[in-house]
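In this view, the complex is presented without one of its protein chains, the others remaining in place.
Up next, chain A:
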Amino acid sequence: MNTLQKTPTGINGLDQITLGGLPTGRPTLICGSAGCGKTLFSLEFIIRGAQEYNEPGVFIAFEEKAEELAVNVASLGFDINTLQAEKKIRIDYIHIDRSEIEETGEYDLEGLFIRLNYAIDSIGAKRVVLDTIENLFSGLNNQTILRAELRRLFQWLKDKGVTAIITGERGESSLTRQGLEEYVSDCVILLDHRIINQISTRRLRVVKYRGSVHGTNEYPFLIDEEGISVLPVTSLKLNKPVSSESTSSGIEALDDMLSKKGFFRGSSILVSGTAGTGKTSIAASFAYETCNRGEKCLFFAFEESPQQIIRNMHSIGMDLKTHMDNGLLQFYSSRPTLYGLEMHLVAIHKAIRKFKPSSIVLDPITNLITVGTVSEVKAMLVRLIDFLQEEQITVMFTALTLNTVVNEQTDEGVSSLVDAWLLIKDIELNGERNRGLYIMKSRGMHHSNQVREFIITDKGLDLVDVYLGPDGVLIGSAREAHILLEETGQVLHTHAIGRKDRELLRKRKVLESKIESLKTEFESTEEELNKMYIEEDLKKEIMEQTRQRTTDMRRGNNSNLSPEI
């Protein structure tokens, strides 16, 4: 079965929307009002074809001269002159000046066909652009002839087998002024440049595509220094790969509150809080930790300039500059009002695709509300999260909570999309404000349900357990005071115990000395008694001796008498 062949345009994103490109060998109409990028679009088709797909192309300009075109696209880094010299592209300027032409009867546009044919054959072109066909109608009067010739031109291009783009101005009630081209083209792409709330958004829509399915939505596109990027709305199927690997938040105490010691890789984390609660610091700490692991991080700053963030974070001990210098950290800062939401999304996509980070930070998303409504921001974030999940990129959003109804809605609207939500609250107590951090949710893991006091020091961020005393939750200086009070009590207590100890010692000493004196008394008594015993014994002995001697003497036995007696 022969299916329709397609020619890739090489334009970022367009080939995804059209599932492969423009119909090969058939004419495609690109229409839109002035300044919507038709010429650039078609020129990029020719240049990319020549550069990337080796298909030579002819660009027939009715409006601008070749030199003007060359200058116009030089700013996008396309060198037309070199390509022309290499015979890869050919630019012909066809000019019809009404003032020097008299119409004297019936005619046709054979001259145009001849020139086109000659140009195509001279370089063997596969791609052709006619920009813009409208100019024929301003140069010539006979509408009947022109319409017939236009129809013949489309057929001729088909017969020639070239993939052609014809650009046309948008008409009042139809896609083109003549209301003809859209019917004879096989593919119609409508470009639109819309201003909503003073902010411009470029959009593209494939109106028709014969013989092929195609994305039918309006897709935002961006023209920047690298040409056109179209953002296809990512698929809305929920079948993304998931990771159970966790990645640290950069705050140890916060990791400890989560059962997996961090957030899942590829998940989305929302940090919300009122002004000045340290959301950016948490985000920066997350970015810093990512870089410390040697992974790349992209920091989208919608509020502060990179220099400002680097300076501010340096004061709390994070050296972001080093990581920026070694290429792990990149800032992307832009004012939210620079473009519309969709354009921001395109720009974010592009930056991510280019830098390929493992995590990104968006600080803060609430600033985007200035350029869109709550539901628009939500829709944009759904698509962004979708894309990030596909790429397995961890994202941290910060959101400012204000006490207005609209923003609370945002907060909540977004919070249902994210995987983890950290809420930082100002807690006012005893005439001071302290920060309390809660983990409102963390899908797929246990997490602490307790409030922690969030403190920012010179050395970084830390979380402290709040003091749960008999008087309730104490934080900040109240907590400090309570701790101090406890310490004082301790000291007093120790002191009291010391005094008692000494008392005891003294008592003991007294008693001991008493014991000593009693002992002495006892000894003297004992000695007295002993003395009596000895005297008694001596007496007894002497008496015994005397008695013995007397006895002996009676027996007349004096021999035993000692001489001295």
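Convention: a residue touches a chain if its C-beta (ideal position, glycine included) is under 8 Å from a C-beta of that chain, and two chains touch if they have at least 3 such contacts; residues count from 1.
As a working rule, contacts and distances are computed from a predicted model.
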UniProt protein name of the chain not shown, from "KaiB domain-containing protein", "Glutathione import ATP-binding protein GsiA", "NADH-quinone oxidoreductase subunit N" or "ATP synthase subunit a": "KaiB domain-containing protein"
Candidates A:115, A:265 or A:441 - the one touching the absent chain: A:115
Options A:94, A:316 or A:374, residue touching the unrepresented chain: A:94
Missing-partner contacts on chain A, residue numbers: 92, 94-96, 100-112, 114-115, 117-118, 136, 139-140
